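Only one protein chain is missing; all other protein chains are in place.
Then we have subunit A:
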Amino acid sequence: MILKGLTWLVLLQLLGNLINLVLLPALPGPIIGMLLLFGLLLLRRSIPESLEKTAALLLQYLPLLLIVPAAGIMTSGSALLDDLPAIAAGLVMSLLITVPFCGWLMQRLIRRLDLKREDQA
């Protein structure tokens, strides 16, 4: 069950890598693979059980898979430390603005849509 789902995921990534090399150098192979899978699911209109199970398993352990590349910080720690004030300011200050702004904008748009639907009803 899991193997079948995994086979699909691996094949779609390989296809994504192929497209990345030949047609779309700007998009990483796994991302192209994800878009292909999303397209396939749209066509199929449902998620096969094997895929559902494999995806749940892999995504559950996503943090484990991410530890290996994240540890690469060992080799780039100095770049981080050099620019730490600029990075911290950029991250925090932009969040102070974008968090309330995104919420406010979405809320406003939802209310407008609700009003429109009421008018039509």
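The criterion applied here is as follows: a contact is a pair of C-beta atoms (placed from the backbone, for glycine too) under 8 Å apart; a residue touches a chain by one contact, two chains touch by 3 or more; residues count from 1.
The criterion applied here is as follows: contacts and distances are computed from a predicted model.
Entry comment: the absent subunit's protein name, as recorded by UniProt, is "LrgB family protein", drawn from "Electron transfer flavoprotein subunit alpha/FixB family protein", "FAD-binding oxidoreductase", "LrgB family protein" or "Dihydroorotate dehydrogenase". What subunit A contributes to its contact with the hidden chain is residues 6, 9-10, 12-13, 16, 26-31, 33-38, 41-42, 47, 51-52, 54-56, 58-59, 61-76, 79-80, 82-83, 85-87, 89-107, 109-111, 113.
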